[in-house]
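One structure coming up, written as C-alpha cells, with questions to follow.
In this view, the complex is presented without one of its protein chains, the others remaining in place.
Up next is chain A:
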Amino acid sequence: MQRAIAALTSRLVIVVPYLWLLAFFLVPFIIVFKISLSTTAIAMPPYEPVMTLSNGIGAFFAQFRDLHFDNYAWLGGDPLYMRAYLSSVVIAAISTFLALLIGFPVAYGMARAPATLRPTLLMLVILPFWTSFLIRVYAWIGILKPEGLLNQFLLFTGIIDTPLVILNTHTAIFIGIVYSYLPFMILPLYASLEKMDYSLIEAANDLGCPPISAFWKITFPLALPGVIAGCLLVFIPAVGEFVIPDLLGGSQTLMIGKTLWNEFFANRDWPVASAVAIILLLLLVVPIMFFQQAQARAQEQGK
C-alpha cells in the first residue's frame, strides 16, 4: 500500500511540468491557432466565429465549418511577410554570430579567472537584468543618436568631423540585440568552459600542438554544447524581437515582431496576426528541436 502511494506520488511529480506545459503553452497555442483560422470582423472580439457552447453541442461543432486557411494563403501571397520573416532570421543570425564572437572570449576569460574572482564576474554579467530591459534599450538611443554620447565623444577626441548616423539603422539593431542578449550567450559558454580541465590544453601542447591549434581541436569542440545553447538562446528571442527594432531600428526596418505588432494594434486584424505568430512559432520550433537533440547527445556522452 505504502509502495503504491509512493509510486503514485512520484508520478504526480512528473505530471506537474506536463500540466504546466498544457496550461501555459498548449492551450494558448490552440487558442491562437483557432483565431488564425477565423475571419476578421468589426466586433468584440474582432473576429468570427467565436466558439461558444451556449447554443448547444451541435451548434458548437457547426462553427468549425466557418474556419479556413485563407489567412495563411494571404501571408503567402504578400511578399512583405516573406521579406519580414527572412530579414528577421538574417538579423537574428548576424546578431547571434556577433554575440558569439564577443561572448566566447568573455566567457573564456571568466572561466580562466581566479576562482575567487569568478562569482564577482558572473554577478557583473547578470547585473544589467536588474534594470528594466525597456529602459536599457532607451538608454541606447541616448548613446547612439547623432547628438548622443558616442558622437559627442568621437567629435571631442577628433576621430570624426561629422556625427555618425547609427540610430535608425541595422547597425543600431545589431548593437541593441547583441547588448541585450549577450548574457544569454556568455552564461552557457561559461558553464561549459568552466568545467573543462585545463590540463587538456597542456596535454595538447605537450603532444606538439601549438595553443591556437589546441583551441580549435580541444577547447572549441568541448565547448560546443555551450556554443549551441548560447546561440539558440540568443537566436530564438532575437527573431521575434519587437522592442529593439522598434526603438533603435527606425521605420524602414522590416522585422516580423514589428509586423506582428502592426497587424494586431494598427490594423486590428487578429486572425492575420495570429497566423503570423503561428508561422513564427514553427520557424522557431526547428532550432529548438535541434537544440534539444544536441543536448540529449551531450548528455548521452556523460558530460
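Everything that follows uses one rule, which is that a residue touches a chain if its C-beta (ideal position, glycine included) is under 8 Å from a C-beta of that chain, and two chains touch if they have at least 3 such contacts; residues count from 1.
The definition used in the following text is that contacts and distances are computed from a predicted model.
Q: Which protein name, taken from UniProt, belongs to the chain you can't see among "Spermidine/putrescine import ATP-binding protein PotA", "Transglutaminase", "Twin-arginine translocation signal domain-containing protein" or "Predicted Zn-dependent peptidase"?
A: When "Spermidine/putrescine import ATP-binding protein PotA", "Transglutaminase", "Twin-arginine translocation signal domain-containing protein" or "Predicted Zn-dependent peptidase" are compared with UniProt, the left-out chain turns out to be "Spermidine/putrescine import ATP-binding protein PotA".
Q: Give the residue, chosen from A:T9, A:S132, A:S199 or A:Q252, that touches the chain omitted from the document.
A: A:S199
Q: Would you mind spotting which of A:P105, A:G142 or A:P221 touches the chain that isn't drawn?
A: Going through A:P105, A:G142 or A:P221 one by one, A:P221 is the residue touching the chain not shown.
Q: State which residues belonging to chain A touch the missing partner chain.
A: The list for chain A reads 197, 199-200, 202-210, 213, 217-218, 221-222, 301-303.
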